[in-house]
Each structure stands twice: as structure tokens, then as C-alpha cells.
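The structure that follows is given in the form of C-alpha cells.
The complex is shown incomplete by one protein chain, all other protein chains being positioned as in the whole.
The letters A, B and C name the chains in turn, as written, and every chain counts its residues from 1.
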Amino acid sequence: MINIGIIGAGRIGKVHLESISYRVKDATVKAVADPFMNDETRAFVEGFGVKEIYDDYHKILEDPAIDAVLVCSSTDTHSSISVEAINAGKHVFCEKPVDHSIEKINAVKKALEGKNLKFQVGFNRRFDHNFAAVRAAVENGSIGETHIVKITSRDPEPPNPAYIKVSGGIFLDMTIHDFDMVRFLSGSEVEEIYVNSAVLVDPAIGEQGDVDTAIITMKLANGALAVIDNSRKAAYGYDQRAEVFGSKGMVATANDTLSTAVLSNADGITGEKPLYFFLERYMESFATEMRDFVDAVVNDKPVKVGIEAGLQSVLIGLAARKSVEEHRAVKLSELL
Amino acid sequence: MINIGIIGAGRIGKVHLESISYRVKDATVKAVADPFMNDETRAFVEGFGVKEIYDDYHKILEDPAIDAVLVCSSTDTHSSISVEAINAGKHVFCEKPVDHSIEKINAVKKALEGKNLKFQVGFNRRFDHNFAAVRAAVENGSIGETHIVKITSRDPEPPNPAYIKVSGGIFLDMTIHDFDMVRFLSGSEVEEIYVNSAVLVDPAIGEQGDVDTAIITMKLANGALAVIDNSRKAAYGYDQRAEVFGSKGMVATANDTLSTAVLSNADGITGEKPLYFFLERYMESFATEMRDFVDAVVNDKPVKVGIEAGLQSVLIGLAARKSVEEHRAVKLSELL
Amino acid sequence: MINIGIIGAGRIGKVHLESISYRVKDATVKAVADPFMNDETRAFVEGFGVKEIYDDYHKILEDPAIDAVLVCSSTDTHSSISVEAINAGKHVFCEKPVDHSIEKINAVKKALEGKNLKFQVGFNRRFDHNFAAVRAAVENGSIGETHIVKITSRDPEPPNPAYIKVSGGIFLDMTIHDFDMVRFLSGSEVEEIYVNSAVLVDPAIGEQGDVDTAIITMKLANGALAVIDNSRKAAYGYDQRAEVFGSKGMVATANDTLSTAVLSNADGITGEKPLYFFLERYMESFATEMRDFVDAVVNDKPVKVGIEAGLQSVLIGLAARKSVEEHRAVKLSELL
Partner (left out) sequence: MINIGIIGAGRIGKVHLESISYRVKDATVKAVADPFMNDETRAFVEGFGVKEIYDDYHKILEDPAIDAVLVCSSTDTHSSISVEAINAGKHVFCEKPVDHSIEKINAVKKALEGKNLKFQVGFNRRFDHNFAAVRAAVENGSIGETHIVKITSRDPEPPNPAYIKVSGGIFLDMTIHDFDMVRFLSGSEVEEIYVNSAVLVDPAIGEQGDVDTAIITMKLANGALAVIDNSRKAAYGYDQRAEVFGSKGMVATANDTLSTAVLSNADGITGEKPLYFFLERYMESFATEMRDFVDAVVNDKPVKVGIEAGLQSVLIGLAARKSVEEHRAVKLSELL
């Protein structure tokens, strides 16, 4: 049984608190820290029997009884808190992205060197039932050698344009999950990227210097090709599909729905829309990733999504941005 | 916040313990009783922070701090414990079937008379996402007037033939859920039943005087027709589908699977089999029914599956048995 | 190359004329006869290069150059014309039902005795791509031993109530196809039938002494059970599905649609309705049955749907009617 401290009690911090409390054996949340702790959040946290609630996360880092911390604070603090936590001897689960700067991610990487500490990045979709099934089919040879990886990833609603600047734009905020998914499904690194993009959903997004619709193609180190299509707004909800095509066949997923009910009437044959909100769609995956992290810590196993995944996904995101700016294919090696 | 006592710590009792502990607000399990309480079960129960663990369920009935009890004991004790609990002033959630005897179910009904106590029967499938969606479509008029209710219900494996005698046979043990589903989906009572059945899965089931394959047709009070097809063994897993056809259209469900992944190769286009085990398939529905029961108790709302559902389902089951024995259509009124 | 004469130039006679002209090698339509031949029909027939057009079908029977005739006249003339054609030495393709009377069908059977003539009944659905695929799966052992045969057969629109009397009612007019399908898919005879039926679509149908909604269960000679559900009116179109369940699995079909296009929008995920009209839905099967008949004649092969299929389907239909009238299970042997 290990003790966990959660740093950052926003939406995702609360999700992890609930998962660990109810759905993860071998771990207890001992403390939660958030600089903006308010009464509502405090009551929520106490509801799970957590007694140590702080404004200052250093209290967590200083507690020798805490084995691992979850870094769920704002993105710009992920890397520095991670380094502090590592130096305090804590295992770290860090939400994505680790940072927008390769340098800062490398600092985390360096901090980890020579220490027997786990560091996991919050790419929860790897733990999703559908994507895990696709990966399993690729891994067990069902489709032979991988030729094409295709990901469709469309949000139900665009973010507030004001958020764009903070978020680093579509590639570091939204597509970063898809970049990680390409690496996960293919088991290969991305070598080159070309982005074909546009502002079609909301001109205000364009005014922030970002795009809202994109088709992104990549060359992978294993020779395969990949393609992602993104939109910030799908009228029918959250569209999250993957397809991997290879020498022996193809594996593909459909969206999850609330039920399988289909209505047949004079208007047609109508099924339900995809689950709309990412917390509905991916709730199970958050619990699974947490179980996996705790398992890695408790049983000293390698984490499934380590610092390299954190680094590569941001690197691809930055290369995507450069491809848009320079209107050409960009090799990842150019950014190193 | 109400306190609950669980009577019977077998498989289903444990499921409810976990649901209430983790997934139901407003309720706590205060005590668990089981005459065959062993170390393993005791440890399991304690793991949820329950401190009062008994062999004798009367300790639960005598505890004035307990508001409601779950009757999860063996079927032959359901009705008598329910009556005792009611007389002790407890709200009751009783697993299905309430009893194999109409007389004993009527005894429970009588005990409830004049008391402001909730009594819910454990027809969890009413709370399943798929069946609830079908019911919603019927209720909101999407299919017009109901003409035909069709249920496919096939188990992945037959029970041990020795269990058949105790269980009351296929109609009281397995089809009883489907009988309740016909009532639920149609919103109508069953008036007449005819059973076409056979022993095709396992001759040992026939030797116990039971059947393992059946097509069951019914006339409903609202004029609609219903049909259930049952098998004790579907090679592809647990097959649980419903279809309701009416004047304006049809609503139908498919089976749930672990993922939506589909493999296309030289052999065909292959998706996953249905979830195999009833606890996997219906896990969510157990939590939902428990939330609903607690909500009914806490907020003094009517329960959604009351004693009448318990009575009618058994009545239909007994009529089904009679139809097989006498090889004719049987009216439910004949059994009253 | 054989010469064919078509007797009856109504809707189905025209379909066969077109199939043979365009889609069947080894056969030519040499003559067409219809007592109600009009200018429009004459022009249609001439359009296919047919030069011999008669009011009186005896001209066809008398023509020694004609090898085979298609009996597409009104139902009450099927059996007598068939007998005449057989006695004239012609191979016969006869539309369904051969007759409403078992006696008259037996007369055809008797006429065939000792003659080396082909006699095929127009159960075109056996030649449909979907139902043929189900039968193939049953036949090649993919589902093991057959336990349950399920057929859903619902028309898009009820017939004119005036037609009911002539047609012999739902069982001899509409369900007869499904009865034949049960025999085809199971490869077994029907032994007993029970009908649960109602008038839910149109009271005028009830006034004609017929029903419009039915659930029909059967016991088959091979021990399997079968069930058909019928409605005279499905708001979403022509619903034609089959499912066969056995010891090793299940094979099932969905409806055909005009295209696979699916629209996803704020209202849901909507595909097309089934093909609405039986001529759209089954057009291919009419050509295939004709090719098969011609092949049987030219190459002296057994026909796939002979007089026994014609007889048994009517026998089941009459037993169904008796079951409704007497409100009990009826054995087919009672009618012999």
C-alpha cells in the first residue's frame, strides 16, 4: 500500500482522487494541495476521507510518508514541480503536456537520471479499451506489418479562444494526445511531419494565430505513414477513432455510445451520438492509468508512458507548428 | 444519509456492498450478516470499512440505526426474511425471485400494507443502459403503439444440472428476468402465455424435468404480443437483446462488447463477442438500481420495481411451467 | 437453349420476362399469354423481342417448340394450368402458392408422377443473397446443430382489405414465404405450430376475418424450434431478417439498404431505411431463381424448390389458420 499526494485539485486532480479512492487497490490519497483551495473543493476532498489539505504543495513533498505525487497543476508548473518532486524522492505521475519547452522536459529527464523513481505522463487514452484493443491487434501480429496509422480526433466544442494562447495551440493542447497515439499504436517514432490546416470553425481562433481544422501526415521510423484529422467542433459530439492498416489486414474502432439502442422509423435508422464529453468517454481510462501507475510503483515495474513519451509528443507538436508556419514538411531532427 | 444492512454475503451481496460503498452517495453499509461467514468474506467486507459483521441477520433487524436491508440470502429465505424486516420497520431491497410460491409473495405484500416502507425487487436489468433506452423510446412515443415485444436472452453456459431443482427451473431462474423485461418494456401486464420448448443443450437438464431452449409467446393486456427466445448456452457468449416494434417504428438493442475494435483480414470482418459474464455485462445496472433504491428511501419516492413486479414475474413463470406441462396456452388468471 | 412460354403477364410475369431476356443465358421467351392482354402490356412484351403474344394460354401449351412454361396467372388457376402444362409435356415454374387446397396441390403432384419433368415453385427468397448465406452457414456446420430458427417478416404497407379474402389471408399470402424459409434454413419439416396473433394495424383486416400481427412458433422434425414474427405494416419499410442459432453459434442477417451512407449530426447517427418494395428488395433473387430453373431444365438437374415445398408451405399455412381458430397448437399431421 502506497501513499499518494495530489498537487492541483482542479478537474483532473479530482478525477484521480476519486479513481484512487474507489477503484485502485494498493494506494491511498494521503494529501491534496492546491494554491486556490476553496470550500467546495475542500469538502469534495474531505468526502474521500483525505485529512491533509494544503495550499502549499511543498508540504506534500516534505512528507516522508508520501511515496508518489500526481502533478495536476497548471501546465506551466508541471516540469518544475516534477523536478522538485523527483529531487524529494517521490515517484511522479505528471499530466500532459510535461511542458511546452523541450529544454524544460529535458530538465525533468535529467532529474530522473540515476534515480530509481517512476515517472509517468498522463496520456490516458493508451489505457482506453478501444485504443488498447487496436494496439493489441497490432502487437500480436493480426494486421502484419504496419503500413498506415489513421486517427480521427474531433472535439465536440472549440475551447474559449482566450484559452488558445495559454494552451500552446491545437497541436500542444489537443493533437498532442493523437501524436502520442500514433507512437503508441505504431510502436515507432515519428520522423517527419506535414500539416495541412485551416480556420473553418471559428475565426476568433485564427485571430489567436491558431488553426481549428487540420490534416496531419507523418513518416514513421519503421517506414509506416500516419495521418491525423482534427477539428475543434464536431456537431455530433466527441469523435475519437483509430484505424491501423497493415500487410495482413486492418483494425479499426468506432465511437462509444451511451447505449446500443437503434430507432427505426419513417425518418431512417438512428443510433446514438458518441459520448459527448471527454470525462464520460475516457472515465474508465483514467482509473486504468492510475492502477497502472500504482502497480509500477508498488511492484517496481516500468511505467507504460514515460518521460520519452512526454518529450516526443511535444517535439511532434512543435514540429507541427513549424510546418504550418513554414508551409513545408519538417523533420523532428531539425528541432533538436 | 441512510444506513444499510446486507443479509447474505454471497456473490450478489458483495456486488451491492461494493456499489454502495463506492458508487452510491447518501448510503453506508453499516452491517453485513451471513450464516456462512468465513475469513475470506469477512476480510472482503472489512475492506470496505464495515465493522459490524454477523452470522445472525437478526442482529441487523434489531439495530434501530439501520434504515434499510438488502435481502441477498438464498431464494427460499427471501420472503420470510423480507417479512421479518418489514415488521422490524426496515425498507427492503429483495433479490429476485421473491419466492417460488405466490402465497409467500402475497405474505410479503400483506406485510407491507399500511406501512410506509419501500420494497424493491432486484430486477437490475431495468436499470441497464440498453434496456432503459428501449423503454425510454417506448415511453416517449417514438415507436407509437406497441405491437410486438421481442427478447433474446441466452446464457453463455448452462448451470450445473443439480442447481436446476433448487432454482425452480429455467422459467423461475433465468427467464424471470425476461418476463419482468416484457412487463417493463411494454408497460403492460401479461395475460396469457404459450411455451414451445425443448432439451437441446444438455440431456441432464431434461433428466431434471426442465428444458434448456424455449420460445415463449405472450398476449399482453394492452393488446400487444410478446416473444422471448431462451437458450442455456450460446457459444458466442451472453446474448441479451430486446426489440420493440410499434405503429410508428421499432427500437432495438445490440449486445455490449469490451471494445468497438473490428479486425478486417482475409478471414472476414470480425468484431468482439458480447461481454461473457452477467457481472461484467450488468455491473453498471447493479450500481444504478442501488442508487435508485437509496433515492427512493431517502427522498420517499416510489420504487421503480415493487412487490407487484416480484409477484407478476413469478406468476408468469409458473404459468410458463404449466404451459409446458399441459402443452397449451395458459391464462395467468388460471393461477390465481 | 430452351424456349419458354409465360402464362400471365402481370407484375411477376413481367419480372420473369425481363430476367430471362437480359440475365439468363440458355433461355428465350418465345411466347407470352394473358387473358387480359392490353396495349401497354403488349408493347412491354414486344420490347423484349417476343413475337407470339396470346390471350389464350393453350396456344403456348400446344406449341411443341416450347420446353417450359411459367405459371404466373392468378392463384386460383395455378394448379389447373400446371396440370395441363405437365400433361402437355412442359416443364413448369409455378408461382406461389400452388393452390390453397391440399387436394389440388396433390393433383399436381400426381400429374408429375412418372414424368421426367421439372416443377419449381416460386419461393424466390431461397435465392436471395442474404438468406442463401444463412443457409450456407447452417449447411456447412458453422453453427453446429440447429436449435432456433427466427424470422422477422414485416411488410411496409398492408394490402387492400378486399384482397384478404382472395389471398387466403396473411398465412397463405404473406407468411407462406416465411414458412418456406423455415424449411429451407433448417433443412427440416415443420411438425407442429402455434399462432399468437392480433389485429393491431387495421381493423378492416379483422373484419375480413384475418389478423395483421402474429408471432408463430413451430416444432421441427429435427427437434429445433422456430419462430416467425409478422406485421402487415412496418413504418420504416420492408423488414426481412433471419437468424439461426445452434450449438456452435448463430448466423443472422440485416436488411438491405440502397446505400451504406450514414449521416452523423446533432440528431444522432442515421442510416438508410430498408429497401421499401419487395421488387427492389428481391430483384436479384428473381433472376437467380430463373437461372436455376433454366439450369435444372437444360442440364436435367433436380430443382431446388419442388412440389413438396409447395405442398408443405400451404399445409403449414392451413395449420396456422386452424391454430388461430381453435386457439391451440396444431400438428400438421392433423390436416392429412
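To be clear about the criterion, contacts are C-beta pairs under 8 Å (C-beta built on N, C-alpha and C of every residue); 3 or more make two chains touch, one makes a residue touch a chain.
The shown structure was predicted, so the numbers you read here are calculated from the model rather than taken from an experiment.
Every shown chain touched by the omitted chain in the complete complex is listed here: A, B, C.
Within the whole complex, the absent chain has one touching residue among A:Asn3, A:Ser79, A:Thr175 or A:Ser197, and that is A:Ser197.
Among A:Pro97, A:Gly249 or A:Gly310, only A:Gly249 touches the chain that is left out of the view. Interface note: of C:Ala31, C:Val45 or C:Ile143, the residue touching the hidden chain in the full complex is C:Ile143.
Interface note: of C:Met250, C:Val294, C:Ile307 or C:Ala320, the residue touching the hidden chain in the full complex is C:Met250. Looking at chain A, the residues touching the absent chain are 144-145, 147-148, 150, 154, 194, 196-198, 200-201, 213-215, 217-219, 223-227, 229, 231, 233-236, 239, 245, 247-250, 327-329.
Residues of chain B that touch the chain left out of view are 234-236, 263-273. For chain C, the residues touching the chain absent from view are 21-23, 129-130, 132-134, 137, 142-143, 248-256, 258-266, 272.
To be clear about the criterion, only the chains that are shown with their structure count from here on.
Interface of chain A with chain B: the two copies contact each other largely through the same residue positions, with over half of all numbers used appearing on both sides.
The angle needed to superpose chain A on chain C by their Cα atoms is 180 degrees, rounded to the nearest 5.
Mean C-alpha position of chain B lies 42 Å from that of chain C. Remark: chain A and chain C have CA centroids separated by 58 Å (rounded to whole angstrom). Separation between the centroids of chain A and chain B, computed from CA atoms only, is 40 Å. Across the assembly, chain C contributes 234-236 as residues in contact with two or more other chains.
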